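In this view, the complex is presented without one of its protein chains, the others remaining in place.
Up next is chain A:
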Amino acid sequence: MASEPQKEQIRRALASFPREQTYLLPALQKVQEELGYLPPWALETVSEYTRVPKSEVYGVATHYPELRLHCPGRRHIRVCTGVSCRVNGSLDVLRALSEVLGVRSGETRQDGEVTLEEVGCCFVCSVAPVVEVDGVFKGRVQSSAAASMVNERGRP
């Protein structure tokens, strides 16, 4: 359950939006920016604020891939396995990272420190293969350097 200050934080964050359904997605994005994900109580707060029924808020929150209903790992690593990247060796990078981090693709490590995922394209295909580390793209990644790339930013 949320603490009162947390709820207050969310109410304040929402106050800049007009209370209309067109601002449902911007409101959810804002809450996720504040909390890192969308816990059930926050969905309720958004529902009350935007006056959109809870079921619909939940529907929207589960529909868009970038909205998260669960707390992600502290570090978030995504390896692009789109065509331009996989023909430039991204599957090797994925394997190397999975080994170094000790977590399988698509999973969060038991200690909650790191999530490893595949992504269909990072839209910087011209510097393939691409890995996204905590929202920052890294291009021309060598599988041999994958480990150090993670270490360089503080190995989880």
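By our rule, a contact is a pair of C-beta atoms (placed from the backbone, for glycine too) under 8 Å apart; a residue touches a chain by one contact, two chains touch by 3 or more; residues count from 1.
Following the convention adopted for this analysis, contacts and distances are computed from a predicted model.
Peer 1: Choose one: "sn-glycerol-3-phosphate ABC transporter ATP-binding protein UgpC", "Acetolactate synthase small subunit", "SLBB domain-containing protein" or "Succinate dehydrogenase flavoprotein subunit". The correct choice is the protein name in UniProt for the chain not shown.
Peer 2: Missing chain, per its UniProt entry: "SLBB domain-containing protein".
Peer 1: May I ask you to list the residues on chain A that touch the chain which is not drawn?
Peer 2: The missing chain touches chain A at positions 20-26, 28-29, 50, 52, 56, 59-60, 63-67, 81-84, 86-88, 120-128, 130, 135, 137-140.
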